[in-house]
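Note that one protein chain is taken out, while the other chains of the complex remain in position.
Right after this comes chain A.
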Amino acid sequence: MIPLSDLLLWSFAGVLFGSLISWIPGFHIFNIMALLVAVFGVGELMPVQAFPFFAIGAIVAYAFVSAISSVYFSVADESAVFLLFPTQRYLLLGRGHEAVLLYLIGAVAGTLVLVLGALFIFPKVLPPIYQATSPYITYFLVAIVVFMFMSEWPKEGDRGKTPLQRLWLAWRQILGGILVFFISGILGFIVMNTNLLPTTSAYTRLTPMFIGFFGMSWVLLNILSNPPMLEQVPEDKVESSIYNALKATFGGALGGTIAAVYPIITGGMGALVAGHMTSQRGDDAFIISQGVNRVIYYVGAFTLLFLPNLRLTRGAAAWLVSSVYTPKSYSEYLAAMGVILLSAGISFLFTYYLSKFIARSFNVLHIKKLSYIVAVVLVVISYLLTGPMGVVVLFVSTAIGMMAAAFNTRRSYCLGGLVLPVLISMTGHTGYFMHLLGLG
C-alpha cells in the first residue's frame, strides 16, 4: 500500500477533481475519468496504487456535488410539457437550496450506512448471499425489465371521451416506453458487437451512447425549454421529519445496495424496486432517498472492488481502475473506508457552500448559456474518446433520450442500450441477433 501521506494527497486530489467537474450538467465522473486516463494515462503522473483512492475521492465528490446540477441546472419549464422531478419543482418554488440540503441529508446518511455496512456487515453477509444468488442475476435483471414495462403508470387516459380514446391515451405512453427501450437496445447491441467504434476505445465505447441518452438530451431540453431563472432562497431550512428521513434512508439504502451489488441493475432500477418495496411517498423523502441511493450505488459499487473476500468489479470506474491496479489487502479496504468518510466531509462542505453561492447568484448565468457550452464539451469528449463515429452514436442516442421525454415515459428505458445486449449475450443469442440485424 502507498504511504499514508500519498494516499491522503491523491484522495484529496480526487475529491477536488470530482468536485470541480461534478456540478456541471451532463458531465459524469465516469466519462471524465475515462478521458483523463485516455489523455494522460496512469502511472506517470500518479502511482498506480494511488489510482483507486483518487477514484474513490472523485466518485464520492460526484455522488455529493452532482446534486447541484440536478437541482439547479435541469429542465424546469414553467409550461411543464413533461412531468417534473421533485428537485425541479423545488427550484420552481425558489427552494433549490432546500432540495440540495435534503439531498445532502440523504448523502450523509448513505455514507454512514455504507461505511457501517462495509465495516460490519458486507464482509460477512455479502459473499454467501452473492454466491447463492449470482447464478440467477439474469432472472433478476429480466424480472426488473418486465416489471418496468408492466408497472408504467399511465399519466393520461382519464380524460378521454370514450373508453377507446382513454385506452389509447394511456397506452400511447406505455408503447412509447417500449419503443425507446428497444431502439436503445438495438443501438447498444450495435455499439457493443460491431466495429462501429475503434477497438482502441475498449473501455469507453459505451460512453458516447450514455452521454447522449442522459447527458446531452438533458442539456438539449435545457436549451429548448429555456427555463425561467427564478430567485432562490438560500436559507438553511428543510421541511421534512425524522420519520420520513429514516424511511427514505432505508429505501434508498435498499435500492442502492441492490444496484451496487448486482451488475447492469442501475441506481434508477434499484430505486424503482426499493421505492415499491417500502411504499415511499413525499417529495422530501424522494430527494433524501436519492441522496442515499446515489452514494451507495456509486461509492458502494466501487468499494466492492476493495472487499478482499468478494472483490466484485461493478461500474465503469471500477473496470477502469481494475485495468490498472486492483487493491488486495484488508488494510486497503479499511483505508478506503477512511477515504470515503474524509471525502464525504469535504464534498458535503463543497456542495453546501456551492449551493448557497448558486442560490444567491442563480440568475447571473442563464442555464441556457451554460447548456450551450456543456453541449460543445460533450461532443468534444465523445470525439476524443471514440472518434467521429462516437459523435454519430452521440447524436443518435441523444435523439432516443429526447424521445423518452417526448413520450413522457421513464428516461430509464434508455438503459435498454445496456440491458438488452447484455441479456441477449447472457442467454447466448448474440449470433442470432447479429444475423437478424444483418450484421454477421
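One rule holds for everything that comes next: a residue touches a chain if its C-beta (ideal position, glycine included) is under 8 Å from a C-beta of that chain, and two chains touch if they have at least 3 such contacts; residues count from 1.
Everything below uses one rule, namely that contacts and distances are computed from a predicted model.
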Field: Chain left out of the displayed complex - its UniProt protein name, from "DNA-binding protein", "SAM-dependent methyltransferase", "Branched-chain amino acid ABC transporter permease" or "Formylmethanofuran dehydrogenase subunit A"
entry: "DNA-binding protein"
Query: For the chain left off this view, which of A:F40, A:F120, A:Y139 or A:F182 is in contact with it?
result: A:Y139
Field: Where the missing chain touches chain A, by residue
entry: 78-80, 83-84, 86, 89, 92-93, 128-129, 131-133, 135-136, 138-139, 142-143, 146-147, 150-151, 153-154, 156-160, 163, 166-167, 170-171, 174, 239, 247, 273, 276-286, 426-428
